[in-house]
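One protein chain omitted, others in place.
For subunit A:
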Amino acid sequence: MARIVLDTLRHAYGPAPASDGDWALKRLDLEWEDGGAYALLGPSGCGKTTLLSIISGLLKPTEGRVLFDGTDVTALPPDRRHIAQVFQFPVVYDTMSVYDNLAFPLRNRGVAERDVDARVREIAGMIDLTHMLERRAAGLTADGKQKISLGRGLVRSDVNAIMFDEPLTVIDPHLKWQLRSKLKELHQRVHTTMIYVTHDQTEALTFADKVVVMNQGEVVQIGTPVELFERPQHTFVGHFIGSPGMNVLPCEVSGGKALIGGIAVADCQTAEATGPVRLEVGVRPEFVSFVEGGEEGGLPARTVKVSDAGRFSIVETQAFGHVVKLLVPEGTRIPSEGVLRFDPERTAVYRDGWIVN
């Protein structure tokens, strides 16, 4: 067990990184508390797998240090960092039985056979593989193989952290849910730091206590699922998390108010924009209301499209040429024209993508 600190980490795959685009990881300072359940969330190609490989030691960062409990491990290979990793595609040793697969990491470390046996049986019980210990690993289904990969991490008692690199990609949809709750349950039992990489927000939000959202080689926000939802620090987080994502509308700031088309939509304490900055108002569809016109103080809009999403309808409206989405409960009458109001508590102004005030 260990607290993992990433100290001013940068990484580039090319030999001589010059421009910003050459860096797969731009600049990273992160701390992973011991025993936490973390998710690393971001679109494909945002650098999450790179970051994971750096923590596990499969990749050496171009700059910066990786510290485990204050000890610099940047130069150490994976087996000396006591890290376990579950990969996107299940890795099992085909010729071995399930039992030998689970015993493999222990035997490689010269653990006595009696202890190996006890440990393997204990872990097999945890991941429900006891009844197939004698079977050949090659014959198992994808979820069974993924459990073996996980089991090989769990058998070692000295593991500092277990990493998951999109581990549910090849699992059947109806088993994904099962395996995910299994993971959560295991985390509560073993209290090992777990870092779960995914581009699926549902996976991230259900698994993790804390979610690290990445985009283009940078961490854009770290927070609990609730924080990410209620107070996105960056318009990217707003977009990426939630379905549909946050409305992001270009605005002007004047007199402490954010204005769209001259109409105040939110408070904004920041100084008026000077120079070429991009100002935007962000509000989630959940916090937009749409009422029939005539009333004062609202953004005039008309309905463009209504799509049914189960208990809610997603209403797409247009105001001053911008699309604003909102959610209304099933069965609500939707006016064809009216005014939009944003919940002031849940509306924020973003400058160049980052939240203001």
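Methods note: contacts are C-beta pairs under 8 Å (C-beta built on N, C-alpha and C of every residue); 3 or more make two chains touch, one makes a residue touch a chain; residues count from 1.
Just so we're on the same page, contacts and distances are computed from a predicted model.
Chosen from "NADH-quinone oxidoreductase subunit J", "ABC transporter permease subunit", "Tryptophan synthase alpha chain" or "Potassium-transporting ATPase potassium-binding subunit", the protein name that UniProt gives for the omitted chain reads "ABC transporter permease subunit".
The chain omitted from view is touched by exactly one of A:Thr95, A:Thr141, A:Thr224 or A:Thr332, namely A:Thr95.
In the complete complex, the residue from A:Leu25, A:Ile54, A:Ile83 or A:Leu249 that touches the missing chain is A:Ile83. One of A:Trp23, A:Tyr38, A:Phe68 or A:Phe104 touches the chain omitted from the figure, and that residue is A:Phe104. Residues of subunit A that touch the chain left out of view are 53, 56, 58, 77-79, 83-85, 87-89, 91, 93-96, 104-105, 108-109, 136, 139, 149, 152-153.
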